[in-house]
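Down below is the structure, laid out as C-alpha cells.
A single protein chain has been omitted from the complex, and every remaining protein chain is retained in its original position.
What follows is subunit A.
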Amino acid sequence: MNAVLDPIAALGRAVLGLVRQSGALAMFALEGLSHLVRPPFYWRIFLSTLIETGFFSLPVVALTALFSGAVIALQSYVGFGQYHVQSAIAGIVVLAVTRELGPVLAGLMVAGRVGAAMSAQIGTMRVTDQIDALTTLSTNPMKYLVTPRLLAGTIALPCLVIVADVLGVLGGFTVSVAKLGFSPSTYITATLDSLKTMDVVVGLVKAAAFGFLIALLGCYHGYNSRGGAEGVGSATTAAVVGASILLLLFDYLLTDLFFSQ
C-alpha cells in the first residue's frame, strides 16, 4: 500500500511546495513593486545597482555577443552552403541576435554575475542581522534593498542588449567579410533588409522581463536565506539556477506571444 501511496504523496508535496514557493515569490515581487509608488525612493542604491549591472557587465556581455554573432555566421555558412543560400547569412545573424541570442545570452551572463552578487549581498545582510538593523532604524528593508534593484535590473538589461545586438551583428559581419569573402556593402544591405523594428523591440521587451526576473530571484533568495555561510551559498546557487530556468521559460512564452502566428 505504502509503495503505491508514497510516490504519490511525495509528488503531492513537491507540487504543493512549488505552488507555495511561486505564491511567495509573486507576493515578494508585488510588495517590491508596490514601493515604487510610495516614497521615499532610494536613488543612490538604484544608481549604484544600475551601474553595477549595466556598466560593469558590459565586457562579459560584449564578448559573449561578439563571439556568438561570429559563430552563427560561420555555422550558417557551412550549413547553408549545402543549399547554396549563403546570402541568407546576414539575415540569420541579425534575426538570431536581436530576437534570441542578445537577450538570452546577456540575461544568462547577468544572472551569473549580478543575480548571484545580489543574492550573496542581501543574504549576508540577513544572516548578520543587518536587515533587522534596517528595520530598527525605521527603514523598510524591501523598499531599501529590493525595489531599487528590481528597477535597476529591469532598466539595465535592455541597455546591455542594445550593445549585445550591435556587437553580435558586428561579429557576424567581421567573420563574413574578413573570412568568408562577403562584400561589406552587400552584407550591410542584407542585414538592414532583414531587420524589422519589431525584432529589436521584442528583444528589448524580453530583456526587461529577464532583468526583472534576475533581480527578483537574486533579492528573493538572498532575503529569505537562513543559516549562516552555507545558507547564503545555497541561496546564491538557487538564485542563479532559478533565474536561468525562469529566463528560458519566459523566453519561450514571450516568443510564443509575439512570433507564434
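FYI, contacts are C-beta pairs under 8 Å (C-beta built on N, C-alpha and C of every residue); 3 or more make two chains touch, one makes a residue touch a chain; residues count from 1.
Assume contacts and distances are computed from a predicted model.
*Asks:* Suppose you had to identify the omitted chain by its UniProt name; would it be "Paraquat-inducible protein B", "FMN reductase", "2Fe-2S iron-sulfur cluster protein" or "ABC transporter ATP-binding protein"?
*Replies:* For the chain not displayed, UniProt's protein name is "ABC transporter ATP-binding protein".
*Asks:* In the full complex, which of A:Asn2, A:Gln82 or A:Ser138 touches the chain missing from this view?
*Replies:* Considering the complete complex, A:Ser138 is the one touching the chain left out.
*Asks:* One chain is left out of this view; which of A:Gln21, A:Ser87 or A:Thr128 touches it in the full complex?
*Replies:* A:Thr128
*Asks:* For subunit A, enumerate the residues touching the unshown chain of the complex.
*Replies:* Spelled out for subunit A, the touching residues are 121, 124-125, 128-130, 132-133, 135-139.
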